[in-house]
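As you look at this complex, bear in mind that one protein chain is not there, while each of the others sits in place.
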Amino acid sequence: MNSPAASAPTPSFLERNDFLIRRLHSLSGLVPVGAYMCVHLITNASLLGGASVFQNNVFTIHSLPFLPLIEWVFIFSPIIFHAVVGIWIAKSGRSNLQNYRLTGNRRYTWQRMTGYIAIIFIFTHVFHLHGWFHSDWWLKSVAEPMGMAQFRPYNAASSLANAMNSLGVVWPIFYAIGVLACTFHLANGIWTAGITWGVWLTPKSQNRASIACALFGVLIGMAGLSSLVAVKTTDAKAAEVIENEMYKSRIDAHTITPDDHKRSGTHESVEVKPVPVQ
Amino acid sequence: MIAPGNEATTKRRPAKINVRILRQDGPGLPGYWERHQVDYEPDMNVISVLQKVAAQAKTSEGQKVPPVAWDCGCLEEVCGSCTMVINGRVRQSCSALVDRLLEDDANEIELRPMTKFPVVRDLMVDRSRLFRSLQRVKAWVPVDGYYDMGAGPRISREEQEQNYPLSQCMSCGCCLEACPQFNKIEIQRQPGETNEDYAARKNAAFDQGFVGPHAISQAMLFNSHPVGKNMASERMEALTATGGVQACGNAQNCVAVCPKEIPLTTSIARAGRAATVYSIKKIFDR
Partner (left out) sequence: MGSNRVLVVGGGLAGLSAAMKLAELGVPVDLLSLTPVKRSHSVCAQGGINSVSDLTRQDGDDEWKHFDDTIYGGDFLQNQPPVKEMAYWAPKVIDLMDRLGVTFNRTPEGFIDRRRFGGTLYKRTAFAGATTGQQLLYALDEQVRRRESEGLITKYEFWDFLGPILDDNGRCIGATAQDMVTMQIRSFPADAVIVATGGNGLLYGRSTMSVFCTGSAASRCFQAGAKMGNPEFIQVHPTAIPGADKLRLMSESARGEGGRVWVPRKPADPREPKSIPESERYYFLESRFPKYGNLVPRDIATREIFNICVNEGLSVDPTRMSVYLDLTHIPRAELDRKLGGILEIYEKFQGVDPRDEPMKIFPAVHYSMGGLWVDYEANADGGLLPGSPKNQSTNIPGLYALGECDYQYHGANRLGANSLLSCIFSGLFVGPGIVNWMKGNKAASDLPKSLFESAVNVQEARHKKLLSNVSGDENPYLIHQELGDVMTRAATVVRDNQQLTEAFDKVSQLKERAAKCALSDSGNWTNQNVIFTKAVQDMFPAAMCILKGALHRDESRGAHFKPAFSQPSLVATDPSERRLEAERWCDAFEENNSKFLKSTICTWNGNEPDLTYEAIDTRLLAPRPRLYGLVGAEVIEQVWKERSAAKAKKAESGKEQLVNS
């Protein structure tokens, strides 16, 4: 059975490292991407507690040092990796749901469909609120004119509310679909990861895990949707006042450095005393 | 049970059965549908329908045609020969009872060859890849030899009850047909190619594809045998190579269509766990 090596098609890099890549894909979906998603959705849900609670959370995140680096290393790159490999994996299979209408098969197909939706959603969402790149030129002459890059961390709730309400119900619906797709993808992904890594083995334990994952999905999905409701009910004007006050006091307390990029453009810049160096 | 005669009258069955068959004259040729009509009899299965089709060798329009080619063996669902796609779903044609198929669609039974294997002719496909997978995962116990060396290792009833279902796999290919991650690999014979060269070229191509749930399950069977275990790392190497267990997409169709109800997804999860341990060990044991 020593097949002539010459006649064998040379496997691609992806094929040769199939196992490692797929396991990294599985892992990246849980940590950091999945974990980040949970934190993100829960933070968003804090908007239910009012603009100030939300703004406080955002300040906390933005007080992290080297935030762009963190974003790229722990969020953007893993998402891009997960997305690219995910597309490759999805393309390696062929759904046959029309002939085999089985629960597992539905989930298999949905996992791939929600993956595609999630890619579109996340890239659009990041463009819509974040703008993709921090470069001034990009933001001022490309993103913002397109109605993108709308989020201002130091006017978190108000800028969010404005951004979400800019096209009537279009954005909220888009976000609802996106959030639900991501939620399904994560909850089902945890379940399949449990099989992939060999955590739950038997049909019985897989069933139990399935129920647990479904519960988790419902919770996360509710968090996501509730923040959309909160955004819809936020009074942007009132929120902005509160945010500006919070900004001032934070500057005064030296817990943040002034940054106009992170504020809505309509305000005058606030004078700050230089931070005393210890 | 009611006698077959009574059953037929109580359920009022048609006098004739229409069968639509997807035929193909040879590898690489286009497929075409053909209609046949056979007399209904009580207690028929798809095999007896096909036997009648072969004996008639005539379409329902009365046109003389070569008999439909298909594969079958034991007719009691233990040999694995007669797998085909019946009314859209893969199964053994021997245990596909006509009365039940007519409940899906009273007008017609639809037969087509498996789609994941190259068609040889009509309903016959080339399933050599399935057996190649068993070779890839070294699905055997590496005994010293066949001389008398006394009894084998003691095995608990519990172990036997775990392994017996796995060893019932009859290599029918249902799991592969239903698996969305298992795709067809068709290598056509080149003119003048010897059987050996052709087989070698096929195997080389097969080895890049997904091994399939049946082979993963066999690997787990032999990895849990006290002597089979001696080759566990070789099997894990195969299961973590290209087309290994990682190619599984967890659609779990395999376990749903398996005629022997083998816990294939449990085997896959066990293989996943073993692969986790194996690959971590491999990193640190280097």
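For clarity, chains are labelled A and B in written order, and residue numbers in each chain start from 1.
As a convention for this text, a contact is a pair of C-beta atoms (placed from the backbone, for glycine too) under 8 Å apart; a residue touches a chain by one contact, two chains touch by 3 or more.
Since we're looking at a predicted model, the values are computed, not measured.
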Contact with the hidden chain (one of B:M44, B:M114, B:A232 or B:A275): B:M44
Selected residue (touches chain absent from view) among B:H36, B:R129 or B:H225: B:H225
Options B:S95, B:T115 or B:N183, residue touching the unrepresented chain: B:S95
Missing-chain contacts mapped onto chain B: 1, 3-6, 25-26, 41-45, 47-48, 51, 54-55, 57, 64-67, 69, 71-81, 94-95, 97, 120-122, 124, 127, 131, 134-135, 138-143, 145-146, 148-152, 154-157, 159-161, 163-164, 167-168, 170-171, 222, 225, 227-228
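Convention: only the chains that are shown with their structure count from here on.
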Chain A and chain B, separation of their C-alpha mean positions in angstrom: 42
For the chain B and chain A complex, residues of the former touching the latter: 85, 88-89, 135, 178, 180-181, 183, 200-201, 203-205, 207-208, 240-244, 246-253, 255-257, 263, 265-266, 268-277, 279
Residues of chain A that touch chain B when the two form their complex: 1-4, 7-9, 11, 15-16, 18-20, 22-23, 89, 92-96, 99-100, 102, 104-105, 107-109, 111, 192, 195-203, 206
